[in-house]
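Note that one protein chain of the assembly has been removed; the remaining protein chains are unaltered in position.
Right after this comes chain A.
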């Protein structure tokens, strides 16, 4: 505790930007009171595997002796942790599970007992695997997602852009000394979180720089994959083999190519080399890669719980401060996850929240107290922003369902599913139309779950929406995110459904928690998207008569490309109302919520 404060008094010039992994370590920090295993006994790791764990898009954080930490955490997960039932439902994942052999029931070790139980059961909603083949025993979860390479790259780039200036500012001693930890991590995020420093009057210096931050804060451009030099550097640093996908569509050269499941054996073998990767995070990353976990809420919760694990197992290395070191650890986890699959906006917001909480930790806390505080913060985030928010949304939306309605939904959104089941429990008589599309065919899982609960359902594919829309009274859609210009960023095909509904004057209701809102704006689906597996387009599983594209000649292969988009942007004029935990708002009110209420969750 005292050690930490001592370290702050000495202004430390923080190295940001690219530098070689063999850079001399930072000036030694104080030793913290260690509650965990002894420090600096494990040999320092070689640098190369460590550097490989960084994502191609992220500028590597300063390399501390946190390598030692990694060795410790790898040794920790252990016997005595029962395999929680939910995780056994992960579809194709069992081999890795036995290897990792972990997964304690996550919230159980936190002080607030009944709170965690509540979250456990309700989290069952989100924690469903998504094995594509068998729909029966493994109900798929899910929201829609959007990939965003979020605060990491953004912040890292910002940090890179203003290296010496900020470092100097942060060196201001005195009252601003305690604000330094606030300053440093806040540089790594987009502006608004820093606005929370308004609360502390002493942090005026931080305020001013925060203002400047916010002004520059139009979210800076993300890594564009058509930038040759950066892609090259990124390739050298990545964990996964960046195979150059042949026939990438020109229009989408700026997006990262899809990483498919064939990377799995490679990653499994790499596990033992990645010493600073926590096994829980590794596991979650592999689940993303395989597509077992999909849906905005499910992914976000899984990631946060993996981070909880990692935080619990974390021990501050000697001569490091908890705040900075933990933040850099989280960043390295995030870059690994980005490599497995680009982040969704919900995940990005959650990471921002977590980093902000870390930065705000009062210095008087001991390490164990700090860790407990963070874990409970994460639980609260999950509970308030997701679980309770969903209950509120369900309550609101169920009032919009009347007897005799025909409700249409597209794909598989967990909030919409909750709404339908809740309305059914209330005894309302209605008919559901589930619209589905290739190549993901997520609607089939939703269909199965609804029929099992006794709802009358009609199933069609997206081409038939003009046919079925004559009979539909309301359309309920989920979203991965809602952007500041009211555009709904959601599973590809949502825009078409909303358009046809609009043409037939059927109201469209989007159900989305407020934590998924974002200040970004987007006009079309091209500038920002996620590319899926191109082979999924060419092959139609289950229809042997359809496989026309099996034998392609060389000439055909040269000229034929497959494009598998995962998301699209629905213009706001097709949307009638957005149901959020803040109430039912029109699409034009989204930037209001982003701006006004975003501070709220940071003040938790």
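To be clear about the criterion, a contact is a pair of C-beta atoms (placed from the backbone, for glycine too) under 8 Å apart; a residue touches a chain by one contact, two chains touch by 3 or more; residues count from 1.
The working rule: contacts and distances are computed from a predicted model.
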| item | value |
| --- | --- |
| Chain not present in the shown complex, as UniProt names it (candidates "Presenilin", "Proteasome assembly chaperone 1", "Translation initiation factor eIF2B subunit beta" or "Cell cycle control protein") | "Translation initiation factor eIF2B subunit beta" |
| Omitted-chain contact residue, chosen from A:342, A:439 or A:591 | A:439 |
| Identified contact with the non-displayed chain, of A:310, A:326 or A:462 | A:462 |
| Residue in contact with the excluded chain [from A:249, A:363, A:388 or A:521] | A:249 |
| Residue of A:372, A:392, A:421 or A:451 touching the missing chain in the full complex | A:451 |
| Residues in chain A touching the chain absent from view | 135-136, 249, 251, 436-439, 444, 447-448, 451-452, 454-468, 470, 492-493, 495-496, 499-500, 503, 524-526, 529, 537-538, 540, 542-543, 546, 548-549, 552-553, 555-565, 568-569 |
